[in-house]
Structures are given as structure tokens and as C-alpha cells.
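This report refers to the structure that appears directly beneath it.
A protein chain is absent from this complex, but the other protein chains hold their places.
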Amino acid sequence: MAQPDTLLTLDGVVKTFGRHRAVDGVSLAVRRGEFLTLLGPSGCGKTTILRMVAGFEHPDSGTIAIDGKPIQGIPPYRRPIGLVFQNLALFPHLTVGENIAFGLRVRRQPAETIARSVDEALALVELSGYGERRVHELSGGQRQRVALARALVIRPAVMLLDEPLGALDLKLRRQLQLELKQIQQRTGTTFIFVTHDQEEAITMSDRIAVMNGGRVEQLDTADRVYNRPTTEFVATFVGDTNLLTGRVSSVAGPTATVSVPVLGRDVPAPAGDARAGTGVRLSIRPENVRFADSASPWRMDARVLEVVYAGAAHRYTVEAGEARLLVAAPASPGTAPLAVGQRVALTWAADDAVLLAPPAGSPGR
Amino acid sequence: MTAWIVAHRTIVAAVLLFLPAPIIIVILSSFTKAGYIGFPPGELSLRWYAEFFSSADWLATLGLSTLLAALAAMLSTFVTFLGALAVTRQRLPMTQGLETLILLPLIFPHAALGVIMLGLVGIFGWTGNFLGLLLAHFILTIPYAWRPIVAAMRKHDLAVEEAAMSLGAPPFYTFRKVTLPLLRPGLVTALLFTFIISFDEVTVSLFLVGPDLSTLPVKIFSTIQDSGSPVIAAISAILIGFTIAIVFLLDRVIGLELFVAAEQRRKPTA
Partner (left out) sequence: MRLGRWAWLLLLPLLCVLGLFLFGLGELVWSSFNGPDGPGLDLYRQFFARADYIDVLIRTLWVAGLTTVVSLFISYPVAYFIARFQGRRDWLLVLILLPWLVSVVVRTYGWIVILGNRGLLNGFLGWLGVIDSPLRLLFNTTGVVIGLVHVFCPFMILAILAVFLQLERALEEASMSLGAGPLETFRRVVLPLSLPGVISGVMLVYLMSTGAIITPLLLGGLRDRMLGTQIYQEMFQLFDFPKAATLAVILTATAFLVVLPLQWLERRVSRNLKGAA
């Protein structure tokens, strides 16, 4: 049920196109003023969810409510929602200023108010003085900001942004990510942001809903989605990880021991609610696999197969037992990377590993 | 290699002389006293223009042709616009078949179209009257309206309308302020096309005119056949002047190259 600070709720929302279930029972509670990201691979139903919230599609079942009141049956133009489209959808026949003024004109605001709001909106997105330009005279980043200003100026309760940064180059993208976040905080508007870029999701969001095949797999803070994924899909989609199949051999307090056949040994992991004897999948991030020293409580032997220099870190592929693991180690200037073929000892802290339920249908060996 | 280039240039030059030749000749002969340009050319005179402008009959025919073309253009553009809205926005059954049907009049020889229209108009008892001509021109110009309108609609991004609605614009407001302005170039092209097609149409009209009702091209045709009166030269020169105006309008409104591309779209492919 809606908590006091919940603004928008989706409850068991289903949408099918023909026989294809684009959205397959999604429930979400979006808090007032938060920056929530829908993250997932292409075709997982992100746009469809936004379109249902905006009123352009209608759920087959389930309800969508704002402030606890269902909005079913309210046409798009009466919903307190701002939408930034995947392709921006700026009006090509209007100037930048007229684009931004559109929603205000519809609301029959007096001309001076409109002019003032447009100027403020242009200033907010740092496009002051561009009001007379035509849309096709703008760069990609500028267009994106116009789309944002156009939606913000009507002061919507919820802003929906559908991959607004998708078409931009990396540098501009980073810059606009920051601006977008600042604007969101300054205006205090609730943002629902769609992306399939996990880095973007992590840097911008208060919370992330990771989606797959029309379902929300996990809804959590960026930190927990990354460090405490609950499903194998989340662990692999958000960042790189090593996945190992094994069986819990014993549980001692907060730590479980998992025997992993491909490694040919037991390794530690947080116990959680795992019980001895159950099949599990263990996820350990490359940067959490460390080179062991004399103080390490356990270690396993491995051999370096491949070294890639990736900016701030060296990324190694190593062979341990029959398994291949990814290891990322900070590259400090002056220290040479390990050589291919070199023998190393690896370890990790039990808390850094995550135990996941094996995906349905796979034998829990 | 050079032989090829010379041959190519020669053909091009010949054709570029050949095409405007009769038009230039007509204009020149309209200014002669004989109304007929022989060799060597005779005395100059404006008497044929005077004759045209003092003939109530010719002026009335010009008026009728203009009215007919304007009405046919507006009717077919409007009806096509409605139909195209449905076809481009709704998944309707048999869209392909529908398009073939709409473009069907394009693949009939004009002489056959004339007979078809005469039969059809006869059923309504409109033989030899304005309504008969209008109905025929209406049907004939629909394919020419269809191509530019549908092309404009397919190019037009429906997300823009959703953007308007998400900003609070109700459907009719969206239609007026967003949809129509974006479709305007397509509609203008359609109106121009259909007007020209209807105004120039002669073969089918030939079957539909009556004893006291004729379109301008048909009247020119019958005058050439009957009397060969040189007033035709003056009328033709005036029509050429009209056409030059239209070409400049086209250049201004859509650009000639775009017009050629649009022309390609109107060709009967269905």
C-alpha cells in the first residue's frame, strides 16, 4: 500500500501486444522527489511502462495511481506528467521558445507569464538567448535540453525521461547527466529515468529498478543493486562479474562455505539465509578478487592468461582450477603489471561475494 | 570516349531545344498580324489578344475551367486527406489493396477513362453539365492528391503529437496546432498538383462537355479543329504565361528538385 511519501504507484501492471507480454506484472512505488531509474536491456518494456504512466497505452490489468488515486481513464493531456521522448519529438515548425511555451499556451496563461517562464526555463537549461532559434539549428545536446525545458516548464508532478541522452557522445552525455541531476535536485521534481546504460543509472539514481523481460528483477539503491544483486540477471547486467556454480557445504555464523567444482575447492561467502546442502550461484566482482598476501585467511592458485590495460586498472583473465576468472587490480604508476603465464595466489573477503538463487530450471549442482 | 561525350551533348542540346520549341513558336505567333508565323515572319500586332479579351465566350470558358479545377482540387484533397488519416494511423485490414484501388485510375488509358466517365455521368443525368465534369475531375485527381499527402503523413512523427498531449493539449488543439501545420506542405503540394491536372485535363473532358459548356482546353481543341482561328495563339500564350507563374510558384514553395522527387512518387506503381 502507498506509504506517506509515495507519489506514484504501479500495482501488478500487465501489458500485452498481440501475444507478446511487453510488461509482465510490474509493481513499483515511486517516492516523492526521488530520481528513479528503469534499467534494462532493449525491449524489456521500459518505454511501455512510461507510455502507460503518461496515458498513451492502457494496462491490460493492474492499476497506476498518483497520490493514491488511480489515473486510469484520465487522458494524457490531463495527467500531471512531463515526458521527454526517446527521440525528443520537438515541434519542427516552432522555434525553441515556442516549443517551450507550448504547454503554457495550452493552459491559456497570460503572455507575460509565459514569456517569463520561458526565459526562466531557458536559463535553467543554460540556453538563454536561444529562444528565437529553430529546432534544426541546434546541436543534439541543445535539443535534448529544449525537450527537458519544454516538459519541466509545465511543472509536472512526475517527469518521465525515456533515454534522453541515448544519442549523445560520451563526454556530452556525462556533462548532461550532471546537469540533469542538478536540475532534478533544484526543482525537487520526481524523475523516472529510462536507460540501458548501467553506469548512467548508477551515477544518477537514488534508486534503480532493474528490468528484464517485462518484469522488475530488483528495486533498490544504486549501491545495493551493484553490491548486493538478488538475481543472476542483475549481477551480470549491472557491471562485470564472475559467476560460479556450487553447493553450500557448511554454514558457520555469518559465513558460508561453498564448494565450487570448477575451482576444485571450497570458497567463503556471506551466509544470508542459505542452508547447507543447497545449490547456489556465487557472484564475485573482478575488483573484489584480490591478490593474496600472508595475512589472507585463504588463498587459491591461479595463472595469468591475459592482461588488458583499462585506464585506471589492469584487467586480468586468470585460470584457477578449470575456471576462468576476471580480476581487476588498480594500476598504480611505476608498478609493472603481472606477466602472462605468471603464477599468482588469489583470495576474496567473504562479504564481497554474493550468493544468488540458481536460475529456475538449472540443475542445482 | 570523346565520341561518346560529343554524342551525349548533341542529344541533350537537341532535346533542350526541341522541348521549348513549340511553346516559343506559339508565343511568337500570337504577336503577329496573321496569327500564324510563317517564314519570313509577317507584321506584329496585338489584335488576337484584343479579340480574346473582348470575347465573353472565351472569358467565361476560362472562368469555368478555373472554377472546375479549384473545386476538383479542394474536393479531392479534402477527401483524400480524411482517408489518408485513417490509413496512416490505424491498422486497417487490406491497406495494400486500398492503395491499389485509390491509384487505379492512373493505369487506365485516357480514352478508356473518357468512356467510363461518360457512362458513369450518364447514370446521374449529368451528361454535358458542370456536375458531370466535376465528378470526373474529382475521381481523376484523387491519385494525385494521395501521393503527396500520404508521403507527408508517413514522414510526420506521431511522437510529436504525443508530446503535445503530454504537455496538456487536448486532441483538437493538437490537431490544429501541431498536426495540420506539419502536414501543410503535403497539402499544398496536393492542391497544386490536382489543380494543374484538372486545369490541363482535356482527353476525358472531351467526352463530358456539352453544347453550351466547355472547358478551356476542350474549346481550344475544337476551335483548332473547326476554324483554326488564330485567337488560339493568344490564348495559348496566356496559358503559357500562367504556367510560367506556376513554375515559379513551385520553385518558391517546394523547390523544383523536390517537385521532381514528388513527381516520382505520383507515378503509377500500384
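Just so it is clear, A and B label the chains in written order, and each chain counts residues from 1 on its own.
Here, contacts are C-beta pairs under 8 Å (C-beta built on N, C-alpha and C of every residue); 3 or more make two chains touch, one makes a residue touch a chain.
Just so it is clear, the model here is predicted, and its values are computed rather than measured.
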| note | Contact partners of the omitted chain among those displayed are B
| query | Among B:K33, B:R47 or B:H110, which one is in touch with the chain left out? | reply | B:H110
| task | Quick one: say which of B:I25, B:L180 or B:V253 touches the chain that got left out. | result | B:I25
| So that we can see where the missing chain sits, which residues of chain B does it touch? | 1, 4, 8-9, 11-12, 14-16, 18-23, 25-26, 29, 36-40, 79-80, 82-83, 85-87, 89-90, 92, 98, 101-102, 104-105, 107-120, 123, 135, 138-139, 142, 158, 161-162, 165, 171, 174-175, 196, 199-200, 202-203, 206-207, 217, 220-221, 224-225, 232-233, 236, 239-240, 243-244, 246-247, 250-251, 256-257, 259-261, 263-264, 267-270
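In this section, only the chains that are shown with their structure count from here on.
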| note | Interface with chain B, chain A side, in the complex: residues 54-56, 75-79, 81-83, 85-87, 89-93, 102-103, 106-107, 150-151, 154
| Complex interface listing, chain B residues touching chain A | 157, 159-160, 162-171, 173-174, 177-178, 181-182
